[in-house]
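Removed: one protein chain of the complex. Kept in place: all other protein chains.
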Amino acid sequence: MEFTRREFLIAGGVSGALAAQGWAVPQVIYAGAREGQADPLERTVMTLCRQCSGGCGLKVRVIRDCVVGIAGNPIHPINRGGVCPGAPAAVQSLYNPDRLTQPLVLAGPKGAGRYQPVSWTEAVRQLAARLRDLRRTTGPHGLAVITRGDRGLKRLLLERFLQAYGSNNLIDGAAPDAHQAYPAIRAVQGFPRAVGYDLAQTRYVLSFGSQWLDAHWSPAQAGATFAALRGRDQDDRRRFVHVEPRLSLTAAKADEWIPARPGTEGALALGLAHVIVREGLYDRAFVERMTDGFEDPDGGRGGRIGFRRLVLRDYAPSRVSRITGVEEGTIFRLAREFTAQRPALAIGYDGASVSTQRTYDRMAIHALNALVGSIDVAGGVTHFRDIELLNLPVPEPDGPAEAGLSKPRIDVADPSVYPLADCPTGMLAERILADLPYPIEVLVLAGGNPVFDSPHPQRVQQALGKVPLVVSLSSWMDDSARWADLIIPDAHSLSSWDVDLSHTLTGRPVVTTARPVVPASAEARGSAELILELARELGDPVSRALPFPTAQAAVRAVCDTLAASGRGGAFGPLEQEGWIRLLERGGWRPPAARSQDEFYTKVIAAGGWSDPIYYDREWDRVFRSPPRRFAFHSALIAQHVKPRNEADDVRCLPHYQAHESGEPNEAFPYRLYVYPLAVLAGMKDVNIPWLMDASGRLMRQRWNTWVEINPRTAHKLDIADGDVVTVASSRGTLRLHAKLFEGIMPEVLAIPYGFGHEGGGRWCEKIGQNPATLVDVEIDPLTGGPLWNSTRVALRKT
Amino acid sequence: MARWGMVIDLDCCTACQACVVACQAENNQPPPQAGQAQMGRSIAWMELVTYHEGQYPNVKLRILPRPCMHCDEPPCVKVCPVGATYKSEEGIVGQIFGRCIGCRYCTTACPYTVRYFNWYEPVWPEPMQKGLNPDVSIRPKGVVEKCTLCHHRLIKANDLARYENRPLRPGEYVPACVESCPASAMVFGDLDDPESEVSQLAHSRRAFHLLEDLGTEPKVIYLQEKE
Partner (left out) sequence: MSALAAPSHSLSGLGEDAILIEPIIRTTARFYLFTGFLLSFVLLGVVAYVHQYRSGLGVTGLNRPVYWGVYITNFVFFIGISHAGTLISAILRIVGAEWRRTITRSAEVITVMVLLFGVGSILIDLGRPDRMLNVVKHAHLQSPLLWDVCSISVYLTCSTIYLYLPLIPDIAILRDHTSKRRWLYRTLALGWKGTPRQYRVLETLMAVMAVLVIPVAISVHTVVSFVFAMTIQPMWHSAIFGPFFVVGAIFSGIAALICAMALIRWGYGLGAYLKPIHFNNLGLLLLVMSLLWLYFTASEFLTTFYGHEPSHMAVFNAKFYGPYAPHFWTMCLTCFVIPFVILCNRKTRTIAGTVVASISVNIGMYLERYIIVVPSLSNPRLPHEPAVYGPTWVEWGIFSGCFAAFVLAYALFTKFFPIVSIWEVKEGREKAVAEVSGRIRQYLPASPDTPEVEPDDEHGTTTPMVEVAGV
């Protein structure tokens, strides 16, 4: 946007008017303005928000290379001008005094926190030397890279880098795009990507522990969708029921909150299925034509069991009521409500990394969608459409690379024990410590903060201590970076080139472009630049796989690929989207641009590209596993289990399992419920004072960690609001402030997750406590991944 | 003369607090610090008010985003000894930071507790000053500050309209909180214009004022949750 005389007048007018009003006009205003410069006073840039993984578009107001305001990109299909608190707070992340601005080399024992600054080029050279060495000696598979929900340029480049280098170990610590639902959806549909929920068009929402208003992977999109569900635009309010042990924000905004014991949501779903099946309320046409495993596999000759008979036999509301604590009448009512209005949606994922449900529970919840035929229809479960971002040949591995790539990934569990073991386990620390399946020599933390994000932080610290070279790309001296040998801080997303692939909840792909709004410093460049530089340093074959001189060139390559796809176009207003949709449905190519240059310019100016079309009932696309139908009886699990009897069948069907740790007992009479804290959940940067300040407001708490106790429980123990109490599990003890809260089940204690960092800056360090230190994880029987909320705890007044 | 007002639809609000932070960023509110924030001294002109009703399991959490109500009968304006807080012709309750003596009478008189005080000289650690919005003056220590309905945006929009020799168009002037809301739960505009969305919503059956019985005549109108 050009600087015009008009804009100059406006700026002058403001200060003049302020002065006229008697307002103090301090010197700091026009912070960026220096005398005698003739560049544009003010410009607006459309770019990408990287505060979380939501993939929102930003409209950034820049005055003389200073970001002075951030709002939503009004034509971005995901957020349409709205934002979550993270976006405006990005100013405090960009201009944070605790942000690392130069690479650091460890100068003392690991974890002691003594570092020496070193130049960016030197840091890259050191790392490259080590990687070259590793490739020659023990083999390239000794390199592992942890990312966190990156789908953008960094991920694209890392994938190619590792393929050419020769390591399979690209580990997604918490893949928010894949959610936690990923294994369950894979088990029953074979669909390898994440799914969305078309909440805006559905008639009824039953959400099982999914705190989609507290901690969605795309908070701004969740907000807009919620408004649509509430009939913001047409007076058409849809019913929304939420099941959770705690009255979360999501529960509070629901029409009805149904408290159920932690980890029993799957049982409740199966109880509903029981009623639906028994009363014949399900979508017969869909179940008969599009599902598999509903009836007994052997045609009812005995010895085998299908979904119908399993739920009728095992999940009578009376039993489910005993397991979950939900009244029988409520189970009947919910089942009838759920089937009365279609499309209805059962949501079962957790947006946040703190996961509560087993894969079996999620399969059970997802089975409800199949029972009402809400699979791949408007208002039902949508399946993210793919779009190719880089049209480059797969890098050809050389000898060492081939050897490295033949090795298994380190983060997957033993597939002979865990049928869905090819999903990330989150149990990386244990595997590194046990050298399973081989030792890791170089670990690159390219996203996330595993020490804080994982249960058992001490074990992760030990694992980081064990790996000979830990490289952190974090911009903060956070909990994990403190254990690194080399820190090469990433530049802020507002000063780097990037692209991001995200999806609307309706399953449509959205590619958002980011360009430097303000210049990056020479010593802290974007991680895309780092990967490219590293590839150049390593030389063939790695450099050949990444033929981009700069990150900008890579972004350009992505745009060219999009232009060539003949799909969609640069962001535009809704009418324009409708036009593109019409053309595409008619088999026409949307009028993208006359040239690749024009396409690129358009996309960058608008902030990105999207393909506004979604085809319902693309059964071939959404059912990928062998029967090519919705598999109540998971074919994927059956491959491992090879079922021969009823017990084997049950392992392939959604079913409820009691906590391995057993019921609360005298020593530990309560169940711990760790929940993601709204505002902070999913945020990549937490050292942001405004976000820290906002995070406690829902519970009227300020900058500390509290434990929520039902007043009845508190009364028994003579605990008053604000008292200091200790919560102890078999793994640890925390001293916390008691918060008496009617919105928590009496047998459950809830602690928010998001405070208690050991590093990362003045606004998050040593503020509150991290409940992960209490968590005693249970292992998911399908994926081998950790389950947080099975911990039993004791509560004492101090 | 317009009468600016805001409607907040509590049925759509998800309590995400985007408005809270957008307001802080737009209006140069200083970064809170842990110790000060724990004492209740952080500044957020737009703030989330929450309260719980009922007993387990029939509990309801009510959530209100609360800016200054911009009362037509503002209790704060009445008590200010130096006229540092005033109601403008267009109904915006403003604060003249350069005149305020910091007696905090207005803060105690406001039944909505939406007025904030600068206990210390506000500090933006290097390099945070770079992110300051040049349209909004920063406040020195010892004065009261409050929501101005992003008055600077009105001035800017008015200047532009005057320069182009046309009246102000609806939607041209919108405060930062309204702009940020992902759920479009906030609607802003001229309450005296019967055509405007805001005045139509303000007359809906769901509309209510906060602490209506006090007779402060707020220009922030809430729409209660539908049942």
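The first chain written gets the first letter, and so on, giving A and B; residue counts start at 1 in each chain.
Here is the rule we go by: a residue touches a chain if its C-beta (ideal position, glycine included) is under 8 Å from a C-beta of that chain, and two chains touch if they have at least 3 such contacts.
Small disclaimer: the values here were computed from a predicted structure and weren't measured.
Among B:I8, B:M46, B:C80 or B:C177, only B:C80 touches the chain that is left out of the view. Listed for chain A, the residues touching the missing chain in the whole complex are 700-702, 721-722. Interface with the hidden chain, as seen from chain B, comprises residues 36, 39-41, 49-51, 66, 75, 78-84, 99-105, 107-109, 111-113, 116-121, 140-144, 210-211, 214.
The rule is short, and it goes like this: only the chains that are shown with their structure count from here on.
For the pair chain A and chain B, the distance between C-alpha centroids works out to 32 Å. Within the complex formed with chain A, the residues of chain B that make contact are 9, 11-12, 14-18, 20-22, 24-26, 31-34, 37-38, 40, 42, 44, 47-48, 50, 52, 54-57, 59-61, 63, 94, 96-99, 125-140, 152, 155-156, 159-160, 163, 176, 179-185, 226.
Those residues of chain A whose C-beta lies close enough to touch chain B in the complex are 6, 9-11, 13-14, 17-18, 21-26, 28-33, 63, 66-72, 79, 81-89, 91-92, 94-97, 213, 219-224, 226-227, 230-232, 237, 247, 249, 251-253, 257, 259, 678-679, 689-694, 697-700, 702-704, 710-712, 741-746, 762-763, 767.
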